[in-house]
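One chain of protein is taken out of this complex; the other chains stay put.
Just so it is clear, A, B and C label the chains in written order, and each chain counts residues from 1 on its own.
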Amino acid sequence: MDYSTGEMMAVAAARVLKNEDVCFVGIGAPSVACNLARLTHAPNITLIYESGTIGAKPDVLPLSIGDPELSETALTTVSVPEMFRYWLQGGRISVGFLGGAQLDRFGNINSSVIGSYEHPKVRLPGGGGAPEIASLCGQTYVVMRQSRRTFVEQVDFITSFGYGTGGDHRQRLGIRTQGPTLVVTDLCLLQPDPETKELVVTSIHPNVTRETIRQQTGWALRFADSMEQTPPPTETELTVLRELHARTEQVHMGKATPDD
Amino acid sequence: MDYSTGEMMAVAAARVLKNEDVCFVGIGAPSVACNLARLTHAPNITLIYESGTIGAKPDVLPLSIGDPELSETALTTVSVPEMFRYWLQGGRISVGFLGGAQLDRFGNINSSVIGSYEHPKVRLPGGGGAPEIASLCGQTYVVMRQSRRTFVEQVDFITSFGYGTGGDHRQRLGIRTQGPTLVVTDLCLLQPDPETKELVVTSIHPNVTRETIRQQTGWALRFADSMEQTPPPTETELTVLRELHARTEQVHMGKATPDD
Amino acid sequence: MTAFLSLHDAIEQYVRDGASLALEGFTHLIPFAAGAEIIRQQKRDLCLIRMTPDLIYDQLIGMGCVRKLVFSWGGNPGVGSLHRLRDAVEHGWPRPLELEEHSHAAMANAYAAGAAGLPCAIFRGYQGSDLVGVNPHIRFIECPFTGERLAAVPAIRPDLTIIHAQRADRSGNVLMEGIIGVQKEAALAAAQVIVTVEEIVDDLHAPSPNSTVLPYWTVSAVVCVPGGAHPSYAHGYYGRDNAFYTAWDEIARNRETFLAWMQEHVLTTQPESIGDEQQQ
Partner (left out) sequence: MTAFLSLHDAIEQYVRDGASLALEGFTHLIPFAAGAEIIRQQKRDLCLIRMTPDLIYDQLIGMGCVRKLVFSWGGNPGVGSLHRLRDAVEHGWPRPLELEEHSHAAMANAYAAGAAGLPCAIFRGYQGSDLVGVNPHIRFIECPFTGERLAAVPAIRPDLTIIHAQRADRSGNVLMEGIIGVQKEAALAAAQVIVTVEEIVDDLHAPSPNSTVLPYWTVSAVVCVPGGAHPSYAHGYYGRDNAFYTAWDEIARNRETFLAWMQEHVLTTQPESIGDEQQQ
């Protein structure tokens, strides 16, 4: 079956999720991955959206972090202060998802500004829940398309802390969680070097060359000694993913009132 | 109509409550006074019990601070942490009620121990919500029977702060509320002297002599220059009060299972 | 104690130029109709507070009502940027916009501290984030028991909070359900509170003894505005108009199309008809 690089990214991200995981789900790619996992190999995975919905089982992908679909299918919906205090800060989340405009070689993420903070070339939406998701979830997975523009030597602004300057920087700041243990892109999987914490390629998606990956990376990228080949999406994975997108498309466009 | 000194105390306490008051109600005498007010001149008074019930309208007096009657008749019931944070500490309560084993001439209250704290002659139940009710309600009313044993020169232990050593002691501690502006007993009403904050008698209940009040007070009690005479309970006040007690008696003894 | 007013009168009486305002709603129950009326009455120099400023804040900013924005995520959920917000920050159009940027955790805690009458909130946050260097309102304290370093932010206390809820009874008691976000905290933290509702009923019919209810004595004014949360939604009443959120990206992308849309859909609309009109 033919598939796009975006589909490969979603499938690769979904595969690492487990039935026992309690995920703090972001909108976009993370939400696709989490729900794909729930609809395939991890039916009991717990999805938590920062809007307060615990145990959401949406039939279609939410456009926003708080679509009706979420609270209507959730086990319960709590207030946002409770969500960030008892559930995220309380250490109840095993996996958090992050993405952003820029990612650097040590997994630090920028979702605030391109250029200077005072006079930004581009003012981005901001961190939202990310700064604390990055430090309080058991571990975080980063899901984003890879390009020289987004995978940079150094981010313009650290919105969410990854491994800082590498090594034991997290521990030195008193952060007790693992940080970004996996980066899933449309080309490959990257993981932090156990010592230096620099992100290195550990698995390459089908039909992708090391050269392509290097060209799409803003730093002198390292490849792990034992390199793996990411298995292509299975027919089941693709079918479920495409049905999910189709259902979503239909529902979100259902109430089109462009002039209003 | 004949009436007991206890009935006079309940009626006198009820009379000072207003329709607009939001009361933090304690069990016992305060609960009687608040519900008597609600059933007579202050039908819209808001009664809050620290168990979390907001706007309770119990048909009978609760034996405990969290009887079913309270949440079943309340506008809403919140968690206890929310009650103490958003509602009491949030400055939403206009009147709090206090009582205790000992009260001193400056309105400080002891509900912890008689004797030393380490080796108490009597270990009392403790302060519960009182220490913060005393400092965070707009003002507090103390309702308790008067005797040499309970109205003392100095309390053995300050569980709940009144006016400390008098004068501007509250302000010096950074407390922004008025404190115990009224003490209602079975014999009279006492109020703090505007300057010294010492409790002085401002109104004497019917058929009570200054001599009796002096005998039942553990300090050299002062009487205000403009002394008032507490009007006796009206027939309506007594009828409503007695019906309330009768209903309560019946309900609480309803499920008597003494051997179980 | 609670005033029952028209949307026009409520905004006219309670929204003062230069005031700090929180129109809260975490993707759900966003008080769009109230925001539109603020634009119609051309209020100025407002300090807007909100965790997730979205389309209605983009409109207020684009129409020049806003001096400062306190926020933690300012985008069009699932769609992209808020172009009017960007234009104001990047090019100062129609006027420069001062930003005070926090994380969600910080703002949620700051609202809760405001509701709790505390001067500040403490939490475990901002570790390693550059936000600490650009926002002087982020400070740190030491736990007096463990010595751990904890982040602290000042309590949020808006002059006025405006929220939209499902319904109110005739005394002014308000019921909220579904994704309740930080609205209860925003309301209890504010000096004044306006609540727009889908309907006013004789009995709230709260489904649970623990339903989220604001007592009438915490609410300054109640305004009945059916559809007042559109294009966001009201759980149990109508769904989210995701198509409109998507369409907004094009509308707001350049100044002319934005102004034309505002002219047609907000400035020349009557507050009373807002709900119905937007629900078409």
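What we mean here is this: a contact is a pair of C-beta atoms (placed from the backbone, for glycine too) under 8 Å apart; a residue touches a chain by one contact, two chains touch by 3 or more.
Remember, it's a predicted structure, so these values are computed and weren't measured experimentally.
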Can you say which of A:Ala10, A:Ala74 or A:Ile158 touches the chain missing from this structure? A:Ala74
Option touching the unshown chain, where B:Thr46, B:Thr140 or B:Thr159 are the choices: B:Thr159
Hidden partner chain, residues of subunit C it touches: 116-120, 122-124, 137, 139-141, 143-146, 148, 150, 152, 154, 177-178, 180, 206-212, 235
Taking the full complex into account, what residues of subunit B touch the chain not shown? 27-28, 50-53, 62-68, 70-72, 77, 79-81, 83-85, 88-89, 108, 112, 117, 120-132, 134-136, 157-161, 164, 169-170, 173-175, 251-258, 260
Kindly note down the residues of subunit A that lie in touch with the hidden chain. 20, 22, 46, 54-55, 71-72, 74-78, 85-86, 89-92
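As a convention for this text, only the chains that are shown with their structure count from here on.
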Which integer distance in Å separates the CA centroid of subunit A from that of subunit C? 27
Would you mind listing the residues of subunit A that make contact with two or more other chains? none
Check: subunit C positions touching at least 2 other chains come out as 112, 184-185
